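Every protein chain of the complex appears in place save one, which is left out.
Coming up: chain A.
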């Protein structure tokens, strides 16, 4: 099993969600995040006083998948989230030792 994590632009979330649903992904966890990479932050001016805001808002998507699906899911996220501009985000995959479904107590692939 793998955990696919994507950090994407907030405005791409709807498209990414639809694309994942179309690809058969049945669940995900989405949270608000903030951070920066090459995009850097932005500046705000209040009565002439300038402030730089280093962290910009992002959305984090986390999906648990079978080993076989991880490459496909990563591709779907990348395609749907891509605008071609700096700040589009990143997607990475890490191995997962075990998963348990709280309702039934199932473990492993059956809990996905």
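Everything that follows uses one rule, which is that contacts are C-beta pairs under 8 Å (C-beta built on N, C-alpha and C of every residue); 3 or more make two chains touch, one makes a residue touch a chain; residues count from 1.
As a convention for this text, contacts and distances are computed from a predicted model.
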item	value
Chain not present in the shown complex, as UniProt names it (candidates "Ammonium transporter", "DNA-directed DNA polymerase", "ATP synthase subunit b" or "Cytochrome c oxidase accessory protein FixG")	"Ammonium transporter"
Touch criterion as defined above, residue of A:45, A:68 or A:102 at the omitted chain	A:45
Those residues of chain A which, in the complete complex, touch the missing chain	44-51
